[in-house]
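Pasting a structure here, questions to come.
Heads up, one of the protein chains got dropped from this complex, but the rest are sitting where they should.
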Amino acid sequence: MNLIPLSHILIFSLALFGIGIYGVLTRRNIIGILISIELILNAANINLIAFSQTTSLSPETGQVFALFVIAIAAITAAVGLAIVLALYRARKTVFADEVHLLKW
Amino acid sequence: MDFLQLAVKTGIYALMAGTLVFALGVVTLKNLFHAALSLAAVLIGTAALYLAFHAEFMAAVQILLYVGAVITVIIFAVMLTEHIAERSILQHNKQSLPALLGVLALLVLIGKVLLKTPWPVNPSTLDARVSVSDLGVALMGTYVFPFEVISILLIGALIGAVVIARKGSHP
Partner (left out) sequence: MVTADWIYLVPLFPLMAFVANLLWGARFLKNKAAWVSIAASVAACAVALPICVKVFGGARFSNEFVWLTIGSGTLRFGYLVDPLSASLLSMVTIVGTLIQIYAAGYMAGDPRFSRFFAYVSLFMFAMLTLTIANNFILFFMAWEIMGLCSYLLIGFYFEKTSAAKAGFKAFLTTRVGDVGFLIGMLTLFVTLGTLDFSEINSLLTGTSQARLGMNTGLLAMSALCIFCGTIGKSAQFPLHVWLPDAMEGPTPVSALIHAATMVAAGVFLIARSFVIFMAVPGTMPVVTTIGCVTAFMAAFIALTQTDIKRILAYSTISQLGYMVTALGMQGLGAGTFHLITHAFFKALLFLAAGSVIHGTHVQDIRQMGGLFKKMPHTALTFIIASLALAGVPPLSGFWSKDEILLTAFASGHSLVFWTLLLTAFMTAFYMFRLVFMTFFGKARDPKVHAHESPALMTLPLWALAVGAILLGIPGSPMTHHWFQRFLAHAIHHPEYHPSTFVMTCSVVAAISGIALAGIIYLKNIHRAEAIAKTFRPLYQLSFNKFYFDEIYSRYIIRPFNAVGAIFFKFDVSIIDGAVNGAGTGSLWIGAVKNWIDQHIVDGLVNFMGTFTRLLNSIVKRLQTGFVQNYLLIAFLSFLVFIIWELKLI
């Protein structure tokens, strides 16, 4: 993969990560936050794949860990959505700023 | 050949740009269902990028797992909470500006670092093809321990998700 410099790929994933962060910070809906988290994880995956193709000693290492990250993303989605359902059932809301029990 | 390379190059950059546009859509769209579809688009774009890296298996996994499973689950959740999600109420909280500034700062800082860093290139791995059997050997050999840990984590998380989401587990 010598068509595109590694740094450009990294900047792309950085942008994706930043967008994900922005989404996590600004989305009111908890499902929206989860989606944004998927973006972040995805950005990490891109990095892993990119590095495995260029700088790592063995090319499969990055892919193996990318697989792990995908598994963790699935876990995040499953648990997060279960929490959303439970919250929705308990408080009839899915908005993060309407759930502030940790307040003073 | 130059033209082909240029075309591929342009295609990849265009893919990246499109992916980023969809990513922006993911975080900015008011309709959560649309946002979820945008996420699917982003994931597909990423999968295409993987193909460009000669990681075909990863691309397949990306499509199957993410687009097939995760997005389905997310859309399912969106549907469940639809009547709230569908309301045309504010979908973003009040900290958009500080978040935006922070993210921009992050991009600038890390981007500068990325561009400055001289990335070492391992010629042996460059353009190396990783077969599915290589991945299988790596998973079951060198990385069997993390693999098992992830397996247990997945099992525990799924059981936990079921317990949390189960009706009647909450007052």
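Per-chain numbering from 1; labels A and B assigned in written order.
Here, contacts are C-beta pairs under 8 Å (C-beta built on N, C-alpha and C of every residue); 3 or more make two chains touch, one makes a residue touch a chain.
Just so you know, these numbers come straight off a predicted model, no measurement behind them.
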Which displayed chains the hidden chain touches across the whole complex: A, B
Touching residue (missing chain; options A:Ile9, A:Val24, A:Leu39 or A:Leu67): A:Val24
Full-complex contact with the absent chain, from B:Ala17, B:Leu64 or B:Ala105: B:Ala105
Touching the absent chain when the full complex is considered, from A:Ile11, A:Ile72 or A:Ala96: A:Ala96
Where the missing chain touches subunit A, by residue: 21, 24-27, 33, 96-97, 99-104
Residues in subunit B touching the chain absent from view: 93, 95, 98-99, 102, 105-106, 109-110, 113
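Operating definition for what follows: only the chains that are shown with their structure count from here on.
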Length of the line joining the C-alpha centres of subunit A and subunit B, rounded to whole Å: 6
Parts of subunit A lying in touch with subunit B, wherever the complex brings them together: 1-4, 6-8, 10-12, 14-16, 18-23, 25-29, 31-32, 34-36, 38-39, 42, 45-46, 49-50, 52-61, 63-68, 70-75, 77-79, 81-86, 88-90, 93-97
Contacting residues of subunit B [partner subunit A, same complex]: 5, 8-9, 12-13, 16, 19-20, 23-24, 26-27, 32, 35-36, 39, 42-43, 46, 49-50, 52-55, 57-58, 61-62, 65-66, 69-70, 73-74, 76-78, 80-81, 84-85, 90-93, 95-96, 99-100, 102-104, 106-107, 110-111, 114-115, 117, 119-122, 125-128, 130, 134-135, 138-139, 143, 146-147, 150, 153-154, 157-158, 160-162, 164-165, 167, 169-171
